[in-house]
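Have a look at this one before I ask anything.
The complex is shown incomplete by one protein chain, all other protein chains being positioned as in the whole.
Which chain is which? They are A and B, in the order written, and residues in each are numbered from 1.
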Amino acid sequence: MTSMRFVITAVLGLVLLTFSAAIAVEKGDTEVIVIKARRIHTLNGAPIDGGTVVIRNGRIEAVGRDLAVPEGARVIARPDGVVTPGLIDACCTIDPEIPEEATGWPFEGGQPSLWRWLGEYAAHDHSDPDHVCTPECGGRPVSSADMPLASATLPTFTWTEQSSEVTPHRLVIDSVNLFSNDFARLLKGGVTTVYVSADSSEVIGGRGTILKTGGPLSERVVRRADAVKASLGGDPSDRGLRNFLPPYYGPPPSILTRRPTTRMGVEWVFRKAFYDAQRVQDGREIYGADMPPRQAIPVLLQVLAGEVPLRIQARLQLDIFTALRLTAEFNLKFTLEEATEAYRCLPQLKQAGVPVIFGPLYMTPKGFRSLTDEVSRPRLNSPKQLADAGIEFALTAQELRDEEGLVRQAMLAVQSGLTPEQALRAVTATPAALLGLSDQAGVVAPGAAADLVVWSSEPLDATSRPLVVLINGRVVLEEGN
Amino acid sequence: MRSSGSIGVSPVTGSIGVPPVTGSIGVPPVRSCLSLPIMAVALSAVVLLMTASANGQADSARRVLQAAAYVDAEGQIAKGGVLVIDGEKIVQLGGDPPADLPVDAYPGAVLCPGLIDCHSALGALGGLSERQQAVQPRVNARDAFDRYARQLRLALAAGVTTFALAPDDRNLIGGQMAICQTAGPDGRPRLLTNAGPLKLSLSAQTFRPDRDPTSRSGALGLLRETLEVLGVGQSSSFAPLGDDPVAAFAAGRLTGFVTAPGGADVLACLQLAQDYGLRLVPIHTVDARRVAETVAGRVAGIVIGPFDLTTGQRAAVAAGLFARHGTPVAIAGGLPTSPPDSLRLAAAVAARAGLAPPAARRAITAVPAELLGIGDRVGELSAGHQADVVVFSGDPLDLRSRVLAVYVAGRRAYWAQAAGEQR
Partner (left out) sequence: MRSKPRFPAFVASWLCGFVALCAVAQPPAVPPEHVALTGGHIIPVVGAPIEKGTVLIERGKIVAVGPEVEIPYDARVVNVSGKFVFPGMIDVHTWRGLDIPNEPRPVTPHLDAADALDPSQLFFEDCLRLGVTAVHVIPGNNAVLGGLGRVVRPIGLTVAEMTIAEGEFLKIAVTPRAGFDRMVQMATLRETFLELDDYLAKLAEKRYEDKLKEEDKKIDIGPAEARKRGRELIRAEDVDDQHRNVLRLCGGQVRVAGEAGPTLFKPLGAFVYCGNAMDVGLAVQIAKENAFFDRTVLVLGGECHKAVAELKQVARPVVLPGELVYRETNPLTGEVRETFVPKKIFDAGLLFALVPGPDDSYAERMLTYQAAQCVRYGVPRDEALKAITLNPARILRLDKRLGSIEPGKDADLVIFSGDPLDFSSVVEQVFIDGILAYERAKDVRLQRLLSPGTSDSTPKPE
């Protein structure tokens, strides 16, 4: 009897095993997907008309014309579609979307995300009686008489670290909310990989992170800790004038909260940090009120050794020159972010070999930068000027989305002089190279990760939209046929 | 004259014994009145005998509780509520009770383990967050415990027998929780243990503009630094006296209750637990939908709540979602900010929104006990557990049920009939 029972359980077990094996085969990484479209922009040679992409195990296996379709493959055929690599935003900010209950946000009409609140609040003239506030503004009209509101009613937390101006030991990924709806918005705009950068409230801020905008949680983080971000110019000192957001609100810092209040101070903090790191390396003591935190020293030493990259945000020509000077003093290589006035220092940037992550393009500046005085001399054709000077540059939308998102930034750049090929490269292959993901992302070539977007027409047309988006060979967005 | 054997010192950590009531106060002996001291001695002897006998009576009490049904170990309501108590413990559940014991009969009632609120500020005197620094590992909530607070009586009358007094959400490491009871062997509220779980918080209230940390990246960085400093064996900058709770937490020996309101906070908890081998329980999670699946199997349990009748759908379904994916769910009452009945109410709201009723009953009894580390002593009606029993007039999840009596450590600490509260 027991042997009979044993046989039955063994048979059942075997059946179960085969079932589960079959299921494992059906879904997951062993799936083969074939995409057929009107045109493929490979960024690795000329575009292919009437081409096919074969994807296996999350990677691109083959790209070309008239490729054989493997058996059992799922075919995505979009006869009018245009395929590009997933777009890469090299200097993104993710909306943290703190849950309502966590903030005690007092306004009616829904919880605005703090980042969007700041951007929208600054953009709208709330004293304009014709302005109808949306939930993004805070849910009800806030007149200028209401500002500044009592500290108890505004959120007093920040998502940026302000305990010190030198925090390269902090990680931006700790403040990223992987569940934020912002990722879905990015995905709908065709962006598959983002570099999330620290914001500009510290002189030397935290280390950025590279994330995918969709797919399972376990595959979202591409790189946990990347470049250290330094900010020059008015931002660190503007934000330091007040201890919490929104800017220009709140009590001034006390003597116990020393912060740089001028550009001179910002430069001083930057130099002191690296100088003190070098002193520590030489075995000497460091002292003084503006000492960097001791946890920062090891990271600064890694930056000095070139093991950890450095990015510097600077808008004005003055600040870009300061960046060049400071980095020359410490023999550092860096990448320039935002660079609104890069057009005024093209020869210097070219000579120093500094890559530029430029953006966003705007007619009217929005968000925090609109509250600074650093955006009064933009140039619409900056990307073209950078391209003509032979400087390696990527385009970024930073916190802008939808009609001002990354693909539209490329579209705007084309209107002011860039060729479509240059613009597409600036949002795919070039940012991939700047992030150290050269052959893995930003190209449609065998071996690269299968991050692809199928657009309804040429991607930089005003009439195009993403139809299908894949990340790591998984379809994460698909419009019905 | 108090019947307790100590004055002002917790019986757990050691009692000082009965102070002498006679003598040495300096009454000059009267040559001719020897009767006075003799009378005094006789009086005190009588008093001592009475107190002794009273104590003895309490100590050697055995009784039977009899009701129609009881809540079993799975949270189901099982027929036949017969419980035999000996001293502070339950010795027998179900079956036939010994015949010669006094019986407390509650016809038609349901016996329930004493309700446990695993995160509250009950009986706290003064604030529960020391805000100078974000990391306060040596702070112990027991030092804020006021045994004479009136709230404790109200909580007892609502059926809450055990609760964890927790530092609040405003510090990164707020301190160590203290596990207390609303009554004891002598009928008074008492501290069960001061070695409760460590309280941490990743909520937005932790971020302050005037001290570290000011953001989540700072909070997590600071937390990691604190853990790593302990990991490499360096003494922490906080006085290393005796048993360092953070060291125990870092070694995975002490549970940490972490306030994690958003999905991102929960993910951060999971990452920390994975990186450092910690035992974490997220509490006050609001973003349940997104994390329910991820959390399954990776945390010791999760604490939801507090709820009340105005709790939105979004929060109420959280309990059911987590339970569906196999995570043990406990419900916090949030006393005394919430009314005393809120623990049961929260369980009922959760049950209405999708948590299975047996799980809902366990969420306010067995699971919080487990998470607080006292699951071997309280939280269930079974032989060997402490006799903390609440007698409800019906299903505890039914809002129409009333509390008829509450037993803590074998002693009937509350009796609705005597208190004149019977309808």
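The rule we apply is simple: contacts are C-beta pairs under 8 Å (C-beta built on N, C-alpha and C of every residue); 3 or more make two chains touch, one makes a residue touch a chain.
Not measured: the values here are computed from a predicted model.
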| item | value |
| --- | --- |
| Visible contact partners (per top-of-document touch definition) of the missing chain | A, B |
| Sole contact to the chain not displayed, among A:184, A:221, A:304 or A:475 | A:184 |
| Identified contact with the non-displayed chain, of A:341, A:399 or A:451 | A:341 |
| Absent-chain interface as seen on chain B, which is shown | 287, 289-290, 312-314 |
| Residue numbers in chain A that touch the chain omitted from display | 110, 123, 128-130, 132, 135, 141, 179, 181, 184-185, 188, 317, 321, 324-325, 341, 343-346, 348, 361-364, 366, 378-381, 385, 402-404, 408, 411-412, 414-417, 420, 456, 460-465 |
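Everything that follows uses one rule, which is that only the chains that are shown with their structure count from here on.
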| item | value |
| --- | --- |
| Centre-to-centre distance between chain B and chain A (centres being mean Cα positions), rounded to whole Å | 46 |
| Complex interface listing, chain A residues touching chain B | 96-103, 155-163, 167, 169-180, 206, 217, 243-244, 250, 257, 295 |
| Interfacial residue positions of chain B with respect to chain A in the complex | 203-205, 207-221, 225, 261-264, 267-268, 286-287, 290-291, 294, 315 |
